[in-house]
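Only one protein chain is missing from this complex, and each of the others stays in its spot.
Just so it is clear, A, B and C label the chains in written order, and each chain counts residues from 1 on its own.
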């Protein structure tokens, strides 16, 4: 980890922890924050229904992907900028903050007006031009680890954002690529305590992409919490079987509600705070 | 997972769970069992001191490795059969059950007289001759996953033990080999719920070899419990810095005590039982 | 490989092979084409010296990277667009074609005027916005495989370029990420014949990034040729020890000359053609 020497991401001492604030959000510093929503925003009614349900269950931020980078050019690529209308509607109906994946610096200005948090996906972790562009905005950035990035490379990618003046970076472990095929990826659970040793930035986990199977999401989520994560980004869909993408890894609303109750109980024992009035 | 068709390891329905019994041990079926001890038994006084301490802290089984398979032929290879005297002493001083790694079928008969549980290490997961030999003994077997074994291969290796008539197999996830180098291995936390879907056998985790760093062991242990594991096998040493092998990943006794208290609290919320009177 | 169904990258029959033409270049169809040059264009005199030397030794295309994506934001990032002057000079001094890495669609227009072939690096293999932008130019594109991309994902990334109307794609295997650390990456030599089964596109190999050690580059290059590759992209530097980046993997000019002679002899036995008059 020599290359972390003299970086801004490096932890100075055990007290050194970045707290990400945005409106009434406090992420890090003992809070456990849940981001939830469909893999991609597809239809207004489904998005709104999901948003209302995940807020009620304890989520604080809505996963609202308008652009979906897909391995094949011929699969569903997302709603695009026209979906911004749907985001406005969700802000009217709920108090959720909005986060969205950013694929191109050309979209930053327009998305910035409605979205509270930007997400850079794992495919773009090494897209340094995008990291610098998104870092120059005055908004928190969720940076997902590339499937084959070491922790050092992950932190140096985050450094591209910090180096342009934005310290509000949330690291997201989402599974790494290994030989195991039963799960979509291998959730690197040790990345959580390891990153906590190396950096002051908060760490969340994506249990949906790491497992690729909704049946494994609750176990992955509880393990992440127990290992010290600051939050989750979970895929939830009212009817996963009819989802345009990644339905097999999305929780149904009732499954999400059940999991959130278990997480809430676990968080209490682990000394984590939820800042959701409805649950405390 | 086609090759699991018509195997004895395959789970038939959600109620189908093997409970491993040995003397007063109940492993599986809602119990959380901790195996602890030094990486290798080196000296009688240290072994006895460790055994008394880990029993007091809630461990049920003593990790008592007499033979150490080492990558280099020139590093410490363990005490060998002469260490059996030390095991006898531990049985006098504590109520711990004893488990030990078996490297050769030539040692089975002699070890069988003192040891309650055999362990086949990850290096020997594919040593089918040894699996069959150890399976023919009437004792529980802990089978550690090879660093590059898929879950299907892991279960088919277990099948070698079940195929000779021994159903008392405890699967142990101990980290897989990936590109990440900050940790010694990558703990495949999803293996726990995945194996619970595929097989009726209990699953434990080795947080010491998977992390390779004592600072990460508590997080790994709590994550394993939260993900549904039935127990742990943890390295503990009164003075890790002076250990002949793997000292950097061994917990000190005080660290182990602290971790066990946290695990006990967590287990209660997760509905797991400890069968240690001292703690309940 | 189901997702290749109805793609433009898919091979229809054994005769179906794309030949990439640009000026007097014929790549594919039995030719073996060598691209060579420094990791990054640093200084005009060094670049020109290298260009003249590699042309003399049998290279057909000059590796002329002006932008260097680097893991850390604080290491040398390349010359940038000002380096275009140097490229003009090389075109005056040699008959080499020029290829360069493209990091941002903002640079396409300006680079297009001087450069014959674009390269998309492994970090940007999944940057689909960039793939489509570069595909819309009427120039051949070298697409490097991401370190953790399967062959199917690699081909589907290429499909993003073909889907916008550009069939002149050259696939480049440059090593994948595994647990082995003696080499920088693991050269997936089987990717060459495997891709030849799956697609009609030509395949070249980067022996410099895959090995990370100049001592291994000749063996990697000869293996690539023997396995059926259509060419190489090799790092050469007059004084690797003084290179700003990746010097340890660059061949000295004399090493490159020696290797080219061996490759030329080997190519003859393997029925490959060189279109370099000087050598035939």
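To be clear about the criterion, a contact is a pair of C-beta atoms (placed from the backbone, for glycine too) under 8 Å apart; a residue touches a chain by one contact, two chains touch by 3 or more.
Just so it is clear, the structure is predicted and the values come from calculations on it, not from any experiment.
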Problem set entry | Touch with the omitted chain, as defined above, among C:27, C:161 or C:189 | C:189
Problem set entry | Residue in contact with the excluded chain [from B:153, B:167 or B:197] | B:153
Exercise. From the list B:50, B:127 or B:183, which touches the chain that is not on show?
Worked result: B:127
For this session: With the full complex in mind, choose from C:134, C:151, C:201 or C:233 the residue touching the hidden chain.
Result: C:151
Problem set entry | Contacts of chain B with the absent chain, listed as residue ranges | 3, 6-7, 69-74, 103-104, 123-124, 126-129, 146-148, 153, 156-157, 159-160, 163, 177
Problem set entry | Residue numbers in chain A that touch the chain omitted from display | 177-179, 181
Problem set entry | Touching residues (missing chain, whole complex) on chain C | 1, 148, 150-152, 176, 178-183, 186-194, 197-198, 210-211, 215-216, 219-220, 222-228, 265-266, 268-270
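One rule holds for everything that comes next: only the chains that are shown with their structure count from here on.
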Exercise. So that we know how the chains sit together, what is the shape of their touch graph: line, ring, star, complete or other?
Worked result: complete
Exercise. At what distance in angstrom does the C-alpha mean of chain C lie from that of chain B?
Worked result: 49
For this session: Please set out, as single numbers or ranges, the residues of chain C touching at least two other chains.
Result: 177
